[in-house]
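Since the structure comes first, as structure tokens, the remarks are kept for the end.
A protein chain is absent from this complex, but the other protein chains hold their places.
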Amino acid sequence: MSEEGTIKKLMYVNRKAPYGTIYALESLEVVLIGAAFDQDVCLAFLDDGVFQLTEGQNTDGIGMKNFSKTYTALGDYEVTRIYVERESLEARGLSETDLQELTYEDEDDDWAEKPSLHIVGSDELAQLMAEQDVVFSF
Amino acid sequence: MSEEGTIKKLMYVNRKAPYGTIYALESLEVVLIGAAFDQDVCLAFLDDGVFQLTEGQNTDGIGMKNFSKTYTALGDYEVTRIYVERESLEARGLSETDLQELTYEDEDDDWAEKPSLHIVGSDELAQLMAEQDVVFSF
Amino acid sequence: MLHLINKSPFERNALDSCLRLAQDSHAVLLFEDAVVAAMDGSAQAECLQEAMNRLSVYVLGPDLEARGLPKERIVEGLEVIDYDRFVALTCEHDTTQSWL
Amino acid sequence: MLHLINKSPFERNALDSCLRLAQDSHAVLLFEDAVVAAMDGSAQAECLQEAMNRLSVYVLGPDLEARGLPKERIVEGLEVIDYDRFVALTCEHDTTQSWL
Amino acid sequence: MKFGIVVNEGPYQHQASDSAYQFARAALAAGHEIFRVFFYHDGVNNGTRLTVPPQDDRNIVERWSELATENELDLVLCVAAAQRRGLLDEGEAQRNGKDADNIAPGFRISGLGQLIEAAVQSDRLVTFGD
Partner (left out) sequence: MKFGIVVNEGPYQHQASDSAYQFARAALAAGHEIFRVFFYHDGVNNGTRLTVPPQDDRNIVERWSELATENELDLVLCVAAAQRRGLLDEGEAQRNGKDADNIAPGFRISGLGQLIEAAVQSDRLVTFGD
């Protein structure tokens, strides 16, 4: 579906906690639709955005839709590069083990299951951001 | 217009800068309507709310309605106690001289013009807040 | 007075301002995104523990659960409550102030 | 890259996060409520001055004027711009990132 | 106890309306009275009957309408805030020459005096917002 063959580097930047506002859910909706466009896509989770990826979310008590399992389906949409800022995790008392496991099957490597979630330091994240053609902010 | 003669202490707490969001304007609209209810009313400006009271606001360049002059009319609505937190002003590089002059005419003192704006420290503001029956938050 | 905080202290200044102006013996309820303030070992934990020396601090369980934050991981001494207790708290305190 | 900041640094963490992740030689535009960050003598001024050593920092004049903040009172070296220059800045930089 | 509840944000974008709803239900279940729910700022957007939320999500507007019917709640949209944002009942639509209205069942549009009255008449005023 990419038009005129343009391929751009697109980054989705997620900085808000889930449920308090709708940005996390509606960001995910863009990512899923955007997957059909064959662009060079990655996701970044920083600041309170890291709470979007926690394991064990249960929204029964607040009567809202729990969309956290959708993150684990991102691999099927060929969204395979998901970056989480280490400094944001640490400041919030979280570590990688608190997050869901996110993986994809690598078609270039006999469909081997590989991690799509990468914990990166601020320096590395800054470098990744600086390389983008388009940044979507949520 | 007060019903059953109830008189409560009502404080309007303003913590947001004007124009970036509508809270400052719509807070003012409540204050003006509320003035008809003969309650014991005061206003507090703290955090970025102190920017609501600056002198010389000019909204021509952003195409929005400039409502800052309405604050000077509050005295006519018998809103005579307006508190500004000193610590909030100082942290923002402002002082009392940057704010509009707000006054009222004291009917109990031969309509003498008196200041309605009072710069108070956090301790005094905390004390005032704690005495309220109702706090409106904007 | 019961102070309601619904914003993450990592993102906004609401909790900071509340703690600056709340009087001793007042109560504070963390709910919605503010529950992230409750996590033990976070950069905000010390500030919260200090506040708990002079204020009663509560956190809304349903909002913790929604964000996947286990009760066992929150700052010690914080009381986890449900909506019924939230209502009861507003009754116990004459005035409720929302720090929006 | 051009970073757009529209939130007061006294209220939110957007400017902080931006400055943590912006690369040297990137540009930052303060507009809407973020213009309050520009005031000289504020608690944020030092942090802004430090950022200006490695980044180009601009502030939108119309938003300053709306909030009654005189150009003479802002941090030295900050460039005050209008909407035309805002558009021009987005052209000069390949990518624009909004820190919402 | 007699409660006044204020909702300052619209449906879905912020949790404010959800939290207010859960609070209202818990208050009613505990036998308390709700004097009024006042919708201000973007909160007026909770009163549109034109929402079509996804089938697997809650219907915020309908939930309020139903709670109002079951408990004879007074749900008030501030008229000034509503006009700015395009929330109208039939009368408002006619007065302002609009060809449609969009208010949901159980809601009514009235002035800001209703907020002050709720503050004065209720034992507790609880505000939900951004």
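Letters A, B, C, D and E mark the chains as written, and numbering starts fresh at 1 in each.
The rule we apply is simple: a residue touches a chain if its C-beta (ideal position, glycine included) is under 8 Å from a C-beta of that chain, and two chains touch if they have at least 3 such contacts.
Remember, it's a predicted structure, so these values are computed and weren't measured experimentally.
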Shown chains touched by the missing chain? A, B, D, E
Just one of D:10, D:31 or D:58 touches the chain that is missing; which is it? D:31
Contacts of chain D with the absent chain, listed as residue ranges: 4, 6, 31-33, 62, 83-84, 86-88, 90-91, 95-96, 98, 100
Contact footprint on chain B, counting only the chain that is left out: 19-22, 62-65
In the full complex, chain A touches the hidden chain through residues 1-3, 6, 8, 10, 22-23, 26, 29-30, 33-34, 36-37, 39, 134-137
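By our rule, only the chains that are shown with their structure count from here on.
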Taking each chain's centre as the mean of its C-alpha atoms, give the chain farthest from chain C. D
Please work out the Cα centroid separation of chain A and chain B, and write it as a whole number of Å. 44
With chain centres taken as the means of their Cα atoms, state the distance from chain D to chain E in Å. 38
Separation of the C-alpha centres, chain C versus chain E, in whole Å, is 26
Do you know which chain E residues sit against two or more other chains? 15, 19, 22, 125, 127, 129
Residues of chain D that touch two or more other chains: which are they? 10-11, 13
When you check every pair of chains, which ones turn out to touch? A-C, A-D, A-E, B-C, B-D, B-E, C-D, C-E
